[in-house]
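Heads up, one of the protein chains got dropped from this complex, but the rest are sitting where they should.
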Amino acid sequence: MDFALTEEQEMIRESAENFLADVSTSAAVREAMQTEQGYDQQVWRRICEEMVWPAIHIPEIYGGMGLGYVELAVLLEKMGKYLLCSPYFSTVCLGVNALLIAGTKQQKGDYLPKIAEGQLTATLAYTGINGRWDAHGVQATYQKTDAGYLLNGQFRFVPDGHTAELLIVAAREEGSQGEQGVALFALSAEVQGVTRQWLPTMDQTRKQAEINFAAVSVDDSALMINADSGWSKLSSIIQLAQVAIAAEQMGGAQQTLDMAVDYTQEREQFGRKIASYQAIKHKAADMMLKAEVARSAVYFAACVGQEVLAEQGDAELIDDLPQAASMAKAYCSDAFFFNAGNGIQFFGGVGFTWEYDCHLYFKRAKSTETFLGNASYHRELIAKQLLDTDGGLS
Amino acid sequence: MDFALTEEQEMIRESAENFLADVSTSAAVREAMQTEQGYDQQVWRRICEEMVWPAIHIPEIYGGMGLGYVELAVLLEKMGKYLLCSPYFSTVCLGVNALLIAGTKQQKGDYLPKIAEGQLTATLAYTGINGRWDAHGVQATYQKTDAGYLLNGQFRFVPDGHTAELLIVAAREEGSQGEQGVALFALSAEVQGVTRQWLPTMDQTRKQAEINFAAVSVDDSALMINADSGWSKLSSIIQLAQVAIAAEQMGGAQQTLDMAVDYTQEREQFGRKIASYQAIKHKAADMMLKAEVARSAVYFAACVGQEVLAEQGDAELIDDLPQAASMAKAYCSDAFFFNAGNGIQFFGGVGFTWEYDCHLYFKRAKSTETFLGNASYHRELIAKQLLDTDGGLS
Amino acid sequence: MKLQFSAEDELFRAEFSAWLADNLTGEFEVIRYRGGPGDEHMYPSERHQWEKKMAAGGWTCIGWPKAYGGKDASIEQQVIFHEEYARVGGPGRMGHIGEGLTGPTIIAYGSEEQKQKYLPGILDGTELWCQGYSEPSAGSDLAAVKTKAVLDEGLNKWRISGQKVWTSLAHESDWCFVVARTDPQSQRHKGLGFFLVKMDQPGVEVRPIEQLTGTSEFNEVFFDEAVAEDILGKPGEGWTIAMALLGFERGVSTLGQQMLFQNELDTIVHVAKDNGASQDPALRQRIAEAHTGLRLMRYNAMRMLSDPTSGDLDKSALVYKLHWASWHRNLGKLAMDVLGPESEICASGPYELTRLQSMYLFTRSDTIYGGTNQVQRNIIAERGLGMPREAKG
Partner (left out) sequence: MKLQFSAEDELFRAEFSAWLADNLTGEFEVIRYRGGPGDEHMYPSERHQWEKKMAAGGWTCIGWPKAYGGKDASIEQQVIFHEEYARVGGPGRMGHIGEGLTGPTIIAYGSEEQKQKYLPGILDGTELWCQGYSEPSAGSDLAAVKTKAVLDEGLNKWRISGQKVWTSLAHESDWCFVVARTDPQSQRHKGLGFFLVKMDQPGVEVRPIEQLTGTSEFNEVFFDEAVAEDILGKPGEGWTIAMALLGFERGVSTLGQQMLFQNELDTIVHVAKDNGASQDPALRQRIAEAHTGLRLMRYNAMRMLSDPTSGDLDKSALVYKLHWASWHRNLGKLAMDVLGPESEICASGPYELTRLQSMYLFTRSDTIYGGTNQVQRNIIAERGLGMPREAKG
């Protein structure tokens, strides 16, 4: 057992730190977030070509670096720290994962090398206007046709949905309900019948879109591996995405703590540095506890994710994915919100100005808390696993 | 509008303070709580004869003082402060209220004067072994017979159930469910078929008992006003009891704050009075906030209780009883527990010894929190009123 | 104890409520529910018109003595006034600094001449005031005043130089009251003066502060040898006057504030019933808790106002700010969680927030301005519980 980053992982961490400190400054974030696209094309090119980050956990046979989910988590932590505006999360933590988990051999071969090379962005759309993150959220429908499938319906809250080039979408067989009848399709965003609209969001650093499918016709090759396991595959994809979000949140939780503590060492009130007030110190201690526990939650879940994606992963750890993901997402959502909110309080009046960065983190904390389910949603999932088994009372 | 105690109410408050400071010392509480009976007979006699407290809100036509629920709340606050061990709560806040709300003229005339004179103790039993505080808690049953009624079943968690002389019990018509078919009966604890057993409790200052009814036969005069409104009457009785408990809790919340603050002014750590640590000051401030808000909650609910028991109460306020009671019970349960728990923390090591009084309050806080429903139970009741009306979605 | 209002007070309620029904209509329909905290920058000209309408109806400054044009309204009536006003969504009062702070302060500390000069403009809604308290480096530490006042012997008036911050409506105001240091050698709350400064003059510059909402409700105000029209009281009395003024701020208007909170909570309950969040057990608990907190806030305020020593820092008043600020901050979060994923979506691009989003973001300032939660807890512990004061650096 060794639950510390390896030397190689530490190196990845350091190079991510250096790169992002350079390209994702406050000014750069503010510029990118005010565009509809939501990111700086040039920075994205550098991420793809110089850092080769989209390739990080794509297997080598598909042109990737073949590293694991822990390495990905290391990057995400730093991206969260620097509020990086980019289609990385949607392309890699949704798109690549979906292809790895549910892609046909053909689809993997078609898309993964392009993503690895930085030639393709992608996203996953599954939630409809009801805004649910569980199987009931899948509201779009599909019908089998002679030529393939006909897709109809609306998706909302789709990360980078207005810019992604490859769409992976969930739809259900007409008339099906809940976890039954869910299938995944991979298709170009340019297919006829697809319309997409940017949804301006409170957190400007992470773009969302609405996507409408009006009689979108795809051929059989668009269907991903589903058979009867569409929801089960989609669940795993969602859980891996939750781990990824949690990693970003953990980076944000650490950063808001660090910013707040730095400020307390310079700001004076009533003739004393505010760092010397015990109320401030104790709140900072609580924030540090949350950041540290968040770190443990994320790295454990990332180790589990690693096994899930591995050729021959540890069966026990693989079974742990739903719970590990829910624990990480629940804890990190609360931790980031707690730290970002207290960060504003530490900064006092300037904390709620546009000029200082506190609000950027605070808004990111809220948007990531909501996305893919908040703590109470995930605790209920955990409770189901704990309490509703072995014939619990009804 | 005037939401302050009147001069007369202030006088009652002061005399209660003086009397209880004298008879309900820590030593007296500890002696009484270790008996199975749970109170000192002599103190109880003085309460009845010298202070005439059981008579406080009994109408004058039944030999009472004819005062209101606010005056009762004033006494209860002080009893909570001094952890008074006595059958007052069960006799007055359960027994008298039950008779006032649901007693026949005959029952009122028979029992209220005796209680007012201190000749009779009483209690209310409604919850069965399922331990529920709502209508489903009524598990005992009744059958109509030629001679009257036949009662069967078990009651648990009955305050002073092993010593009370008059029992007011809820039973349901055989086969009925929920809020339907509930009736109340008043009978002597000496009736054949009644067996009672003290249940030793974690909070020793408030005794509970189990009562078993095995084919207990009573005549028609034992039936209280019920017709089809048994549960509705019982609800009001329970809600008035919740207000009473909340008043005691508020007194306890204030007292645990005061004890803790006093101790911080004498105890030193690292060469400073612990009162000088901001972490201690801020926690004390939070405790004071809770005590103050608890006070507002209790006195508002007591005003409502006053209208409920008045000859011609204000209709709008009367309708507010369920919510006012739930708000008071929810808030004061949490406030008392918060303050009592933090009190132990302020005292440090000695706070969890038997010798110091912290634990007596901490245990009382827990037992009263649980009794008649904790904060989460009451919040759900409030949510039902707020959210499940006007055809809310299902 | 009596919870009901007297028949006379209920008559007063009916009268004001009828006036509002007749007048807060037509051209003023657009400003209903607007201009409150977080929204103060909206519709300034319509709201200024509304001030004059209120004045014409005799509904400004009702708590002032009759001698100065008020109605000498009782505490109960002022409570009713604020409640009814908020109940119908009366717009954020642009005159509230003048009516609630400057006016009472001038009545208490001003000369007869000053009263004649300043009170009528407040009463008739023509002259608006803003406040110059906080300074950038001061924060919750009001005594850390660096703004200077120097007597211009030629003009025989004081000139003000320095910077104030968190001044709302500075752009719209005719006057600003300013706490400034008259004695350059003095420290903290000694040597301060309380000045009345005309905004429209070369030495005054207003710069909006952009807030986390992307809008600007607050401003920085720069004074560069600006001429103070008047000084209230004497040089050196500034702190006493400023503290008295803060005392006027508390009290009756809190019940109006609560009515605004009630409007917000009602909206949230409505959303919850509409989108099904009302069936989420965790949200049900939080909605019930919010509802309880608000009602208890009301009862606490009633106790505070019923207390004969009201205005002093009695216990129910001491905890009031901490209570409402923390409650409101939680309400903001609750609003977003009830909305679910829709909470992220703006009213329109590029960054037009919905009312609930604005409210949510703005509540983060509630626990900061007017004394942070930390400062409030110090005050409660020190004044309410007699615990030792924090060491000054």
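In this document, chain identifiers A, B and C correspond to the written order of the chains, with residue numbering beginning at 1 in each.
The definition used in the following text is that a residue touches a chain if its C-beta (ideal position, glycine included) is under 8 Å from a C-beta of that chain, and two chains touch if they have at least 3 such contacts.
Computed from a predicted structure; not experimentally measured.
> Going by the stated contact criterion, tell me the shown chains that border the hidden chain.
So, spelled out: the chain left out of view touches A, B, C.
> Can you say which of C:30, C:56, C:347 or C:391 touches the chain missing from this structure?
Counting the whole complex, the residue in contact with the absent chain is C:391.
> Given that one chain is not shown, which residue among B:24, B:127, B:255 or B:296 touches it?
Candidates B:24, B:127, B:255 or B:296; residue touching the omitted chain: B:127.
> Identify the residue among B:146, B:311 or B:355 that touches the chain left out of the display.
B:355
> Mind pulling the chain B residues that touch the left-out chain?
34, 36, 127, 131, 156-157, 198-204, 208, 267-273, 276-277, 279-280, 341, 344-345, 348-349, 351-355, 358-359, 362-363, 366-367, 370-371, 374, 376, 380
> List every residue of chain C that touches the chain not included in the displayed model.
281-282, 285, 391
> Across the whole complex, list the residues on chain A that are touched by the chain not included here.
1-6, 9, 70, 257, 261, 264-265, 273, 275-276, 278, 280-282, 284-286, 288-289, 292-293, 295-297, 299-300, 302-303, 314, 317, 327, 330-331, 376, 378-380, 382-383, 386-388, 390, 392-394
Please note the rule applied: only the chains that are shown with their structure count from here on.
> Taking every chain's C-alpha mean, which one sits closest to the mean of all protein C-alpha atoms?
Going by the distance between chain centres and the overall C-alpha centre, it is C.
> Across the interfaces B-C and A-C, which one involves more C-beta pairs in contact?
If we tally the contacting C-beta pairs, B-C comes out ahead.
> Take the average of all CA coordinates in chain A, do the same for chain C, and state the distance between these two points in whole angstrom.
Comparing mean C-alpha positions, chain C is 41 Å from chain A.
> What are the residues of chain C that contact at least two other chains?
374, 377, 390
> Residues of chain A that touch two or more other chains: which are they?
In chain A, the residues touching two or more other chains are 277, 279.
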